[in-house]
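A single protein chain has been omitted from the complex, and every remaining protein chain is retained in its original position.
Moving on, here comes chain A:
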Amino acid sequence: MASGVSFWERIGFRSGGGVGDAGWGRTLGVAIVSLIYFLPVLFIIFTAFKPQELALSVPPTLSPTSFFGLIPDQFVFSPTLENFGSVFSRVMTAGGAPEATGFDRFFFNSIVIATVSVLLALVLGTLASYGFSRYPLKGNDTYLFIILTTRMLPAIVVVIPIILMFRAVGLAGSYTGIILLYTAFNLAFTIWMMKSFFDELSTDVEDAARIDGSSETKVFLKICLPQVVAGLAATFVFGLILTWNEFLFALLLTGPDTRTVPVAMNQAVASGGRGTDWTLLAAIETLFLIPVFLVTFFLQDHLLRGVTFGTVKK
């Protein structure tokens, strides 16, 4: 069976071993799997366009169009943009006028806090992982393990000392406090991930540059860093996704001015005592998904094509 035409090849899937090009046959197969995987997300996005009274209808309404008669009429709803408007301003008390909900501020907070803390962790973590990889300290593995340990305890355990600490220092409810906390929160992952990338690099080129008289700074900036761009992109995306959606620290340590969207989302959905406001939740989540979705999409090339870091193997 080693060289013969396999069943898969016969029905149109070209086999190249592992890396290589496959045709449209593969696209079709993967498209079906991907769409099924994406369905729960698609449902949330569609819910954001539903009229509120249809949110819990039986049978469930599934689609804003019938896709040329593919979906029976009973599952189709007529889309509305109303929910997106009520994310930013809506009637809070019965019979009152619409009020601003402050969500523009919460979105701004989420973007600033996540971006600054992930970038800061990336800078500090990359320097540290380069140090751990190239200039091993005495007890290097122990330090690395202690760093990993900081991610092992549930957040609830460290959060009480942090609350006390922040109150004593006046950092509670400030941008600085939550940004520093998230930076630390991301450092463990950044250091472990970036170290595995630096470890994969061949040191031959670096040594050659040193012999030619390059300074240590130059070796790092001009030789090592360009080779791990893909690792930086991957780490940035992972850090962003984790920080973007972090809930517990944000709930306990942000004030009214620095509140992030996940906390505000939880409050907006649970308030009012009428049970979950499904369409509002879906609208907030849909808007909240867009930035992180775009960043991942545009860094994707680096994420994949660039991750050929193992090409110059030791």
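As a convention for this text, a contact is a pair of C-beta atoms (placed from the backbone, for glycine too) under 8 Å apart; a residue touches a chain by one contact, two chains touch by 3 or more; residues count from 1.
What we mean here is this: contacts and distances are computed from a predicted model.
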Pick from "Tryptophan synthase beta chain", "sulfate adenylyltransferase", "DNA polymerase Y family protein" or "Sugar ABC transporter permease" the UniProt protein name of the chain that isn't shown here. "Sugar ABC transporter permease"
Among listed residues A:A128, A:A172, A:L201 or A:L232, the absent chain is touched only by A:A128
Which chain A residues would touch the chain omitted from the figure, given the whole complex? 1-3, 16-24, 26-27, 29-31, 33-35, 37-38, 40-41, 43-44, 47, 56-60, 124-125, 127-128, 130-132, 134-137, 143, 145-158, 160-162, 165, 168-169, 180-181, 183-185, 187-189, 191-193, 196, 210, 216, 230, 234, 238, 241, 244-245, 247, 261-262, 265-266, 269, 276, 278, 281-282, 284-285, 288-289, 292-293, 296-297, 300-301, 303-305, 307-311
